[in-house]
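Just passing along the structure, written as structure tokens.
For chain A:
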Amino acid sequence: MAQPLVLFKNRHPNRAATLDEYKQSGGYEALQKFVGGKVDPGEVIRLVDESGLRGRGGAGFPAGKKWEAVPKDAPFPRYLVANADEMEPGTFKDRILLHTDPHCIIEGMILAAYAFSATKGFFFVRPSYDSSAVIMERELEVARGAGFLGKNILGSGYSFDIVVHRSGGRYICGEATALLNAIMGKRPNPIKPPPYPTEKGLWDRPTVVNNVETLACVPHILRNGPQWFKDLAITPKGAGTKLFCVSGKVNSPGAEELPMGTPLREIIEKHFGGMIPGSEFKACLPGGASTRFLTRDHYDVPMDFEDLKAIGNRLGTAAIMIFDQKTCMVATAHNLMRFFARESCGWCTPCREGLPYMRELLWLIENGEGKEEYIDTLRSMCKQVWNSYCALAPGAAEPVISLLDFFEDEVREHIRLKGCPFHAKAGN
Partner candidate 1 sequence: MWWILGLVLLIMKLIIVISVLFGFAAYMVLVERKLLGRFQIRYGPNRVGPFGLLQPLADGIKLIIKEDFVPRTADRLVFLTAPAVVAAVPLVITAVIPFSDDLTIGGTRIPMVITDLNIGMLFVLALASLAVYGIALGGWASNSKYSLLGAIRGSAQLISYELSMGLSLVPVVMLAGSFSLVDIVNAQERLPFILVQPVSFVIFLISAMAESNRIPFDLPESENELIGGFHTEYSGMRFGLFFVGEYVSMIVLGALTAVFFLGGWRGPILPSLFWFLLKTMLIPLFFIWTRATLPRLRYDQLMHLGWKFLLPVALVNIVVTGGVMLFMGW
Partner candidate 2 sequence: MLSEELKQKLRTMIADAESPREKAVDVMLEIQERHLWMSDEAMEEASDLLGMSPLELDELATFYDFIYRSPVGNYVIHVCDSAMCWLEGHQRVMDYISIRANVPIGGTSPDGLFTLLPVCCIGYCDRAPAMVINRRVYGKLTPEKIDRILDKLAGENEFHPPE
């Protein structure tokens, strides 16, 4: 089957597609048709809803539903936020997308904004993607020049503008409510709904936060129809394509656009050049650091929201991190836990104190000071951090849960040998 290219069809090595290139590939047609044609915003929502587009940021919430949640009589101004603050280890799809086709995102943002009559858009970008922010700012100016952005878009009477908001850099800013706090210049602690941001978000106004990839899909859906989008996927329940970022022990790490539901084996062996010489597939994280390990047993699982859910896992951001047989899984889990412990915002106890606790235990196990009872402690703590305020701590527990599920022998080996059988120091 030929690879259907939707988001990446204007991919050029080492540069982003220009406005003209984008327009040639059918860009801004949807904008002309829907905004320019003053189509009822409800229609936009209906089409996107029908296409089965689900949030690409990790949680997989249907995009149309989110827009619908904005009350019709909600006060103005309303805000749209494009979340390009991907900080999940292994994930870099938004960067690739930004460097490939910024106008696709811009158009997506305008259309999404149109769907619930947003008046201002924020493009929230992390500091290490400064190059992306620069591209975005440049292309926004281009779009404004072309009349796609700003006051009275395409003469429709609808006005919308986008500003780039640079973050100071923290993983928690990727969480929608924390992100809103960050934009407002408050400490980026998550806020537990209700009220939902779609009712009271930025400055108590309705606000929708969408992932960049989600927004990029919108123009294509509107141009080609929902059924077309649905058919792109391999699995019946999936919809559209997905940017898979593969990193680790494969020959050509990077990001590729593949249909939703492409099996793991095919992704690794066909699209990313297979394992590097001398390496064997041991495990992978299918959707960034806050998912569970997939082992050799899951090698043929289709990569889709529902199929992974069926085996107790999550597609997350579809950032596949591949580990070979030379990798110590305890050290890997420790590294991930160190990441999460460091990036915890410090709001709630399980995350602030529980994650460093687990990191300490993993570190001791890795360094040969582990005790058998640590395994039980880790197990029960993995369960207990689920009662934390936001999803960071449960996400952090996922790799450890699967470490204890699939690699318990390896953990016990560490304890028995009083050291790491792989002799790979994890670093602190």
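Going forward, a residue touches a chain if its C-beta (ideal position, glycine included) is under 8 Å from a C-beta of that chain, and two chains touch if they have at least 3 such contacts; residues count from 1.
Regarding selection, all candidates are chains of the complex that A comes from, given by their letters.
In this text the structure is predicted, and so the values were computed from the model without any measurement.
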Only one of these touches chain A in the complex, so go through 1 or 2 and give me its number.
2
Where on chain A is candidate 2 touching in the complex?
86-92, 94-95, 120, 126-131, 163, 165-171, 182-188, 202-203, 245-249, 253-255, 285, 289, 319, 321, 323, 327, 332, 335-336, 339, 342-343, 345, 425-427
